[in-house]
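Every protein chain of the complex appears in place save one, which is left out.
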Amino acid sequence: MVLIHEQASLMSEHGHVLPLRIYFGVFFALLAGTALTSWVATIDLGHLNDAVALAIAGTKAALVILFFMHVRYSSKLIWVFSLAGFVWLVLFFVLILADYETRVPVQGWG
Amino acid sequence: MSQKPPTYLGGEYGMRSWLLTLDHKRIALLYLLGVTFFFLLGGVFAVLVRLELLTPAGDLFQSETYNKLFTLHGVFMVFFFLIPGIPAVLGNFLLPLMIGAKDLAFPRINLLSWYIYMVGGLFTLYAMLAGGVDTGWTFYTPYSSTYANSHVIAAALGIFVSGFSSILTGVNFIATIHKLRAPGLSWFRLPLFVWAHYATSLIMVLGTPVVAITILLVAVERLFHVGLFDPALGGDPILFQHLFWFYSHPAVYIMILPAMGVISEVIACFSQKRIFGYKFVAFSSLAIAVLGFLVWGHHMFVSGQSLYAGVVFSLLSFLVAIPSAVKVFNWIATLYRGSISFEAPMLYALGFIGLFTIGGLTGLFLATLAVDVHVHDTYFVVAHFHFVMVGGTVMAYLAGLHFWWPKMLGRLYPETLARITAVIIFVGFNLTFLPQFVLGYLGMPRRYHVYPLEFQVLNVLSTAGASILGLGFAMTAVYLPWSLRYGKKATPNPFDARGLEWTTTSPPMAHNFEEVPVVSTEAYERDEPEVVHV
Partner (left out) sequence: MSSRTEGALAHHFETLEQQAEAGALGMWAFLIQEVMFFGGLFTVYLVYRTLHPAAFVQGSAHLPIDLGTLNTGVLIGSSLTMALAVRGAQLGRGKNAALFILATMLLACVFLGIKGLEYSHKWHDQLVPGLNWNPGPDADAHLNLFYALYFVMTGCHALHMLIGLALMVVVARKAWRGGYSPGNFLGVECLGLYWHFVDLVWIFLFPLLYLLGRHGPHS
């Protein structure tokens, strides 16, 4: 195939040139995810609505990071860097909710 | 080939060659000028505060004016001196030298971050000249939003802007330490100064953006009153404190970690030994950086934060003591049986160990929920953080400035005078801040310009100490510039220290080294076996 030939000639050069079908595959997956999440939002699933929307968003984000941003083909160091911010954010969320989820209304107020 | 290449100070002359320089060493000196200016400014406000507190009555200033004085003191010292101080001056100058590189990874961004820092400083200066800010350096809502009556936005904008300088410096250091180390210089051969700056950079990158967005939200609230921190409109003022301290507590470690890096270098040099437990000291920097992010709620024990969250934050806060203590114990173990000499940098370093230990231990008092209720917002807290910030960071800054002064500028500072000054600063410092522990424990609240008569003796002692401390700083500000002209010319390694920065000329040439150094030894390795005097 042309793609294979193209790929072989390119891997020797700098970086990782991905075949076009990967980019377009990811693109259509992202569009499908967008359509899906908007459609699901119109159906009442109770608590599941939030979970589904965030799961789809997380999957889309992972696709962008792994393929568009080439992390799948990058060094371990870049893997760590691409995750660090999100891990930190989760810590922030957990500790701040430790306050808001456990506040007890003061007696005699309000 | 016969002639030596010109030093980074020579070669090019004129304002233009400095203001457009991409050399990390010249940029470090630009930072030195900026940082010194803001330190002096912050110092002036400190003097005014201490003068007012000489007597129980409000003789000199109205309470509004006093509010502005301590706010500006805090703002300039924290954001424009302590945070950039060691990383941007010493770190900028030394990191590439210590790792055998010709420059930082991104020289243009390095220069840009200096300009950003200065622009931020000018905004805050404008806020000062236009009438000042009175919220305290913490900009708590609703002082800074609903009830603000001073130039909050200009001052906050200055801090917002200078935050980006900090972020860019952090990004630059991280990329430099990862990618520009000399051949053979593996992670565990790095000087501990480099480890400390790596940990600092992580905090700068992970924490600073949060305070940036927080300041932005305060500005939105102040300008448009949308209710973000206004309980009447559903907002929560305590949320501001969460966001603010998520950065500003780790920011304390931005100030102290590089200081600890300096102390490791100085102790290793003047006890002529390797640092005891190198890996523990290295990893304790990272541990402090990580744990430092999990403890911010200990500033909020009496704010209305949930009691359960308070308990969690209290426990986590105790954990930070572990890596901090690891460092102190390892320094002391390094001193043990070292052949110690007491040059000025070493005096500052020894002062640091004692004062930081007191500052750290009183931090444990404050991390204890019940004790904090008693001493919260009293002079006990003021004394505690001044022991860490001044007793820790400023001492280490002076240690580092003296230690690397010959390397940076090619002249030796006057040793005897410097030793005397170090002692004066140590005495002045303790006289200023030890009485404040007692004042706080007795119940004198911070941020008031009048106080009951029974507190006067201790306040007079504190102000007297401040004047001695000020004298010490003034002496430094005289003899260091004096030495540029009259000091003895420095050899490449005047203190018989170890590290790549001492293998090049003093001051270094424009590209740091004549050829790329190759490293084959551990950090602080001494060539000859140690002579042990029993």
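The letters A and B name the chains in turn, as written, and every chain counts its residues from 1.
Throughout what follows, a contact is a pair of C-beta atoms (placed from the backbone, for glycine too) under 8 Å apart; a residue touches a chain by one contact, two chains touch by 3 or more.
Since we're looking at a predicted model, the values are computed, not measured.
Looking at the complex as a whole, the chain kept out of the display touches A, B. Residue-wise, the contact with the chain that is not shown comes from B:G227, picked out of B:P56, B:P142 or B:G227.
Across B:G235, B:P414 or B:G487, the residue that sits in touch with the chain not pictured is B:G235. Residue-level contact of chain B with the missing chain is found at 96, 101-107, 109, 167, 170-172, 174-176, 178-180, 205-210, 212-214, 216-217, 220, 223-228, 233-236, 239, 242-243, 246, 511, 516. Against the chain not displayed here, chain A makes contact via residues 10, 13-15, 17-18, 20, 23-24, 26-27, 30-31, 34-35, 37-38, 41-42, 44-47, 49-50, 53-54, 56-57, 60-61, 64-65, 67-69, 77-78, 81-82, 84-86, 88-89, 92-93, 96-97, 100-101.
Everything below uses one rule, namely that only the chains that are shown with their structure count from here on.
Separation between the centroids of chain A and chain B, computed from CA atoms only, is 37 Å. Against chain B, the residues of chain A that register as touching in their complex are 77, 84-85, 88, 91-92, 95-96, 98-104. Every residue of chain B that touches chain A in the complex is listed here, in rising order: 178, 206, 210, 238, 242, 246, 293-294, 296-297, 305-309, 312-313.
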